[in-house]
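Below is one structure, written out as C-alpha cells; comments come after it.
Note that this is a trimmed complex: some chains were dropped, and none of the rest were shifted.
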Amino acid sequence: MRLLLINPNTTESITDLVAARARALAGPDVEVRAVSGRFGARYIASRAAAAIAGHAALDALAAHHDGCDAVLLACFGDPGLMALKEVSPVPVVGMAEASCHLACLFGRQFSIVTGGERWDPMLHEFVAGLGLSSRLAGIRTVAPTGAEIAADPERAMALLAEGCRVCAEEDGAEAVILGGAGLAGLADRIGPDVPVPVICSLEAGLRATVAAAGLQRSKAMSGSLARSSPVASTGLSDELARMLDPSF
Amino acid sequence: MRLLLINPNTTESITDLVAARARALAGPDVEVRAVSGRFGARYIASRAAAAIAGHAALDALAAHHDGCDAVLLACFGDPGLMALKEVSPVPVVGMAEASCHLACLFGRQFSIVTGGERWDPMLHEFVAGLGLSSRLAGIRTVAPTGAEIAADPERAMALLAEGCRVCAEEDGAEAVILGGAGLAGLADRIGPDVPVPVICSLEAGLRATVAAAGLQRSKAMSGSLARSSPVASTGLSDELARMLDPSF
C-alpha cells in the first residue's frame, strides 16, 4: 500500500520529520510518499495561510497522487479537505477529521491541544463543520513548539501533560487530541500523566487513511464529492489544470 | 492481539457466522473470541429487546473480557455501549458508532441500510446521541434477512444494491453503511452497483476496535467513562457482580 502524505505548508524540514514519524508508525507494509506545498506560508496559523494552503494541497495532490492508494492531508485543520476529496480518485483523509472521529470512540467529550492561538476559532469552525460541536469539550492552544521541545524536552513534556490534564479536569474532556504533526509521537510519552486517553493526530490520521485505502470502491460517482464537470483554467500548474480538465 | 466480539442476542448460529466473517477480515494476527448473550431475545428489533441486550452485553463482557485487548460490540445499534465503556478495563467499540464515524470520512451525508423497521427510530436516536444527526441523510430498513439471502442470493443482492442506490439518488447520501452483522461481507459485492462508497459495518467495527486496542493508554481515570465506585448488587451473574464490586 502506498500513501501520499501532503504537508501543505512550505517547510521541507517539517515534511521530512512528519514523514519519518509516519513511516515508523505505519510499519513496513505501507510506503509513505511525502510532499510539501510548492507555494504558501512557511507555517499555517491564520485564515489566509490556510486558504492558500487549500490551493497548495490541491496542487500537491495533482502532482503526486499517481500510483497512491490514499492520501493523508497532514496539517491539523485540514485546509482544502473537501476540495481534495472531490477531485481525488483515491480516498483523502484529513488529520483533524480523523482525530475527531476517533476521539469520539473514547469519550463523550473530547478536547484538542494544539499550538497557535488562531487555530482556536478556526478549529471550532472546523469541528462545527463536522457536526461534532456537541462532542467538543474545548480547545487549548498551549502546545510547545518544535523549538521548545528541542531546547528542553522534559519541560515541554511536562507543560504538554499539564495542558491535557486541564482539559480533563476543568473542561470535562474524556479524551484529548494532540493536534499537529509536530506533536506526533508525544501522546505515548505524556499518556501516563493524563487521566484520560491521549490521541496522536498523526497516528489517528494514518490509521484512518489505511482503513480508507482498504475500502474496495471508494470514489463517489454522485453527490458533492464526485468529480465535477471539466473546467478550463489559467495560471495553475499543468498538473492541477489537468486535474480540473483532463483534456488540458 | 485478542479481541472479544460480543453478539448480545442469544442466537449462537449468528454469533458463529459473525465470528467467521470477523476472523476472515481481521487476518491471522488478530485472535477473535466470540460470545453470545446468556439471556434475552433471539434477535434484537425492539426497544425492549435492546434494553435487555444492554444487560446481556455487560454480563458477557464481565464473563469473557479477561485477556482481551479490546471489545467489539457486534449488534448494529450498540445496546449498552456507554455502560460497557464505563466498566471495561480495555477499549469497547460499537459496530454502529464505528460505522457512522467512518462514513463521515467518505461523505458529507451518509445513509444507513439495515433490516427491521423498528431500528429506524432507534437508530435516529442513536445517531442523534453521537451528535451526527446533521450528517445523516436517512435510514432505510430494507435489508434482506439471512434467510432471504440464503434462498436467492442474487435477488437479495439486487434488492440490497437498489436500496443503497435510492439512498444516494433520493436522499443525497454520499456514503452508505450496510448496518448489521448479518450483512457483513456484502459491501464488496454490491459496491460496483452503487454510485457512492458502501461501508461494511463489521469491517468498520473491526478496524476501529483494532485501532483502539493499539492506543497505549486507553482507560479513562476520570470523567463519565472511568470506573465508578463499587456497588453491591443482587441477582446478577457472579462475574458481573464482581465487575460492579471487585470485593464481591
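For reference, chains read A and B in written order, and residue numbers begin at 1 within each chain.
In this section, a residue touches a chain if its C-beta (ideal position, glycine included) is under 8 Å from a C-beta of that chain, and two chains touch if they have at least 3 such contacts.
As the structure is a prediction and not an experimental result, all values here were calculated from the model.
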item: Copy number across the full structure, from 2 displayed chains; value: 6
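Assume only the chains that are shown with their structure count from here on.
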item: Relative orientation of copies chain A and chain B, as a Cα rotation angle in degrees, nearest 5; value: 180
item: Averaged-CA centre spacing for the pair chain B and chain A, given as whole angstrom; value: 27
item: Of chain B, residues touching chain A in the complex; value: 82, 91, 93, 97-98, 101-102, 104-109, 130-135, 168-169, 172-175, 187-188, 191-192, 195-199, 204, 207-208, 211-212, 214-226
